[in-house]
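With one protein chain held back, the other chains of the complex are shown just where they sit.
Moving on, here comes subunit A:
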Amino acid sequence: MNTGSSLKALASPPLISTSLRPKRKSFPNPKFSPKTIRCMLDSNINLNFGSNPNPPTHDFPVSYATVSLEAPLKTTTTSDKLHLLVSEFRSLTEPIDRVKRLLNYASTLTPLDDSARVPANRVTGCTTQVWLEIKMDEFGKIRFKADSDSEISKGFCSCLIWILDGAKPEEVMGVRSEDLSVMNVGVHGKAQSRVNTWHNVLLSMQKRTMALFVDADVAHRERDRPSHDLLFGYVNGSYMESSSSSKLPDYSISLLPLYYDFTI
């Protein structure tokens, strides 16, 4: 890979300082620790990898600059991560820089075992092949793994997994497709395009999270334990968490966002 050492070190969303890529066997803790975040907008990103005789003339927005973002005390929430990733991609005004960034992130994604590359794990609706493996750990957190035959799609998956791996089910359900539209490559602003991998992978993550959650709850009930105290409520376009245990949750598909049916 012709990306230089500085990018190597930054090859994980969203460029949080981390020198080692943990080798994971199966659904470990999130690889990014909630420490100070150095969001480096490196001029190396402007490397002309190809032989384009007319490379983009735009300078990188923060050319030759290293920007340090002091992260909040806790940056492990889904919304914090999403915010950071959106900020990072928003700063990449040149499409080629987004592609390069995604390819870097793709390189950090642990490949899925062949046994997980099965039709049941396929994300439908993408022009590339994407496989998504999902489990709920003993703490009720959702663990994701994904892979693709496309490097750009792999980059999308890497980012989504960084945001959502280890999240609570309601956090997974709370991410909206529109939130990701700024990170598109090639389909700017077209969050609901049927070729939009962000959109399709996210929706697949949510659909299967919902299924896992329902299964877990059914198991709870079968063991005659108190009903899960988490309730999803779809209020004003956002999922709201309720601690009320007096109401039985309605896990029907209608809880999914209204845009759900358009692409899957």
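The definition used in the following text is that a residue touches a chain if its C-beta (ideal position, glycine included) is under 8 Å from a C-beta of that chain, and two chains touch if they have at least 3 such contacts; residues count from 1.
The rule is short, and it goes like this: contacts and distances are computed from a predicted model.
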{"item": "Listed names \"Ribophorin II C-terminal domain-containing protein\", \"cysteine desulfurase\", \"Exosome complex component RRP4\" or \"ubiquitinyl hydrolase 1\", with the criterion being the UniProt name of the chain not displayed", "value": "\"cysteine desulfurase\""}
{"item": "Selected residue (touches chain absent from view) among A:103, A:132, A:161 or A:175", "value": "A:103"}
{"item": "Missing-chain contacts mapped onto subunit A", "value": "1-3, 49-52, 56, 95-96, 98-99, 103, 107, 127-129, 149-153, 185-186, 188, 195"}
